[in-house]
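For this depiction, one protein chain was excluded, whereas all remaining protein chains were kept in their positions.
Letters are used for the chains, namely A and B, taken in the order the chains are written, and counting of residues starts over at 1 for each.
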Amino acid sequence: MTEHVLEVRDLVKHFPVRRGLLRRTVGTVKAVDGVSFGLDRGRTLGLVGESGSGKSTLARVLVGIETPTSGQVLLDGQDVARLSRAGRKQLRRDVQMVFQDPYTALNPRMSVGEIVGEPFAIHRVRPPGGRAAAVGELLELVGLDPGHVSRYPHQFSGGQRQRIGIARALALRPRILVCDEPVSALDVSVQGQVVNLLQDLQDELGLSYLFVAHDLGVVRHIAHEVAVMYLGRVVERGPSGAVYDGALHPYTQALLSAAPVPDPSVRLAGPSAADAPGGGAIVLEGDPPSPTDPPAGCPFHTRCWLAPLLGGGRRIPEPCAATRPALEPPRADGGHRTATHDDGEQHGHEHARDEHTGGGPAHLAACHFARPLPAPERVGS
Amino acid sequence: MTDLSTPTTAARAPARPAADAWRALRRRPDTVIAAAVILFFAVMAAFPGLFTGTSPRACPIRDARLDPQGWGGAHPLGTDALGCDVLATLVHGVRPSLLLAVVVVGVSLFIGVTLGLLAGYYLGWVDYLVSRTVEVFLVIPLLLAALLVLSLFQGVDLGSGTFEVILLPAIVLILFGWMPYARYVRASTLEAKNLDYVTAARSLGASDLRIMVRHVLPNAIGTVTALLPTSVAGVISAEAVLSFLGIGVRPPATSWGIQIEQGSEWVTGGAPHILLAPLICLVATVLALVVLGDALRDALDPRLAR
């Protein structure tokens, strides 16, 4: 068993909600609530979820902007929290971040050379050949003209700015890049260029990516493994092909179904979509619940489309509302699993253990009734 | 992919913010005029001898309240109630007035920016302390505080050097002038510190000091730089008010404030020029600075510069 480059064990990040004159804590936002995964060298883990799912908070914990409430982040098997000051500084060099919005991610009052060279200044590193040469090489690496070091961010287009952000992230030769929605603010025709650049860099430098996105298409394209988050938890995780072609969790199935596909025969509305057997596109009702007060039992049961069907009409099956499902492989017959007895307090300890069952990454889902969606139900005819 | 490396605005390639700012300034003739006005008064402050040969302290009482005689006359702008030459007083009053403005704005800017930056960046108790102090100082009336300072320094001989004569008004005006800067900088710090480039610097392991100085301040200072010209104007006007109370620029030195104070008695008494001459100069300076301030704000805003 090889060691993961990055491993996260039962990570929790809660934010206190303070109100009033005395700033009393009146609640907790459970942004990340028990997440575990491992990331290998040269691989990409796609992290998919809607706003409020905690995917961005998780990314910020990993690059050290936020400190976890509990749980462990292991870098090469070493617990980051136990590192010395110097060790933590090294961690900053190993894990770098690429941001979503290319317009706010670069300081408008610094030149490109200053931006890309800043990591060297912060860490007081003198790259071989000098800082100016290193900056030039970085710009070339991401496909920009090294002659443009003295220009300012506003003179570049969105895609070019994202390249500058990538060059900055690569300056200290990190091994892991946390990409927080790196292409979602870009034009469609430019998105592909940046995705391809990231893939080339991965091949060339052996980088590992944690690729956070809400665009399922991009994630499928770039990720080897996918984790789907809902309300601070991973509800499904597995090899990208397995998750996309045989999603086990009803939330993942709804997500995949709701993403508009560029095919005019798949209507989002109208008789062909709504009345078709199987419901055509699965459209979830309502909004995700607040992470301050997640539902008891399965966090998804309030919006689940599958639960009422299983309960024979309006009723929701008892385990869904009562027990929190663990992230584990589905039962072979797809039927109801024995409920795991974790009661919110100590949930997730199982999660850490189910890491290495078998050789490759297993396909896991946190649902009592996890089963693949029968193919004919997906598109009405 | 070669095409990718050409920046969007290739036509104005070598531009830097400073050059951009200057270009934007030049496009507006009003800013050029305003700059000329300020330059004129700056030269006057530095070399009063160029503008008048008369001493402002030669005040023969028999020549009191002479009407303006035009260029070439002994008293081009007439004389004031004590017989002093109005032009000479005006010319020699520029230096204390402008010096006071620069010192007050400079020092209160420094205090305000530092406190605002710290409060906005760290929040928590630092912010609590700064914000409450700001509120306390905003609540105390300027004139009341001025009287307090006046009584504190009564009888203390401060000397009569260029700097000493403005010391008292400077203290009062700084004490009550730093709050707007602190508030503005705090607000824009709050805004700037959550932007991704600050997060990026933090994830790189940059120190708080570096983040504040390199990333937050340059982007937070924009709103304040536009505030400066109006503040300079405010200080010059406020000094006139303080002169009423006797804690303005100390006699025998003169200032526009003192002149305005003295001239106001004779507006209806047959000698309006005693008031009008310094007042016009003050208004011209204030207007020029306001125009410059507007232009500066436009020029420094990257969205408008584009």
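Methods note: a residue touches a chain if its C-beta (ideal position, glycine included) is under 8 Å from a C-beta of that chain, and two chains touch if they have at least 3 such contacts.
By definition in this document, contacts and distances are computed from a predicted model.
Student: Given the options "ABC transporter ATP-binding protein", "Fe-S-cluster-containing hydrogenase subunit", "Alcohol dehydrogenase" or "Indolepyruvate ferredoxin oxidoreductase subunit alpha", say which is the protein name UniProt records for the missing chain.
Tutor: UniProt lists the chain left out of the view as "ABC transporter ATP-binding protein".
Student: Which residue from A:36, A:56, A:107 or A:240 sits in contact with the chain not drawn here?
Tutor: Within the whole complex, the residue contacting the unshown chain is A:240.
Student: Consider the whole complex, including the chain that is not shown, and state which of A:142, A:201 or A:216 touches that chain.
Tutor: Considering all chains, including the one not shown, the answer is A:216.
Student: For the chain not shown, which residue from A:83, A:121 or A:283 touches it across the whole complex?
Tutor: A:283
Student: Quick one: say which of A:54, A:113 or A:159 touches the chain that got left out.
Tutor: A:159
Student: Under the stated touch rule, tell me which residues of chain A contact the chain that is not displayed.
Tutor: 43-44, 50-51, 157-160, 187-193, 195-196, 199, 214-224, 239-241, 244-245, 254-256, 258-274, 281, 283-288, 375-376, 378-379, 381
Definition applied: only the chains that are shown with their structure count from here on.
Student: Just give me the whole-number Å value for how far the CA centre of chain A lies from that of chain B.
Tutor: 52
Student: What does chain A use to touch chain B in their complex?
Tutor: Against chain B, chain A makes touches at 60, 63-65, 89, 92-93, 96-97, 99-101, 104-110, 118-119, 122-123, 143-145, 148, 150-152, 154-157, 159-160, 163, 165, 168, 172, 193.
Student: Show which residues of chain B lie in contact with chain A when the two form their complex.
Tutor: 1, 4-9, 13, 15-17, 195-197, 199-207, 210, 214-215, 218-219, 302, 306
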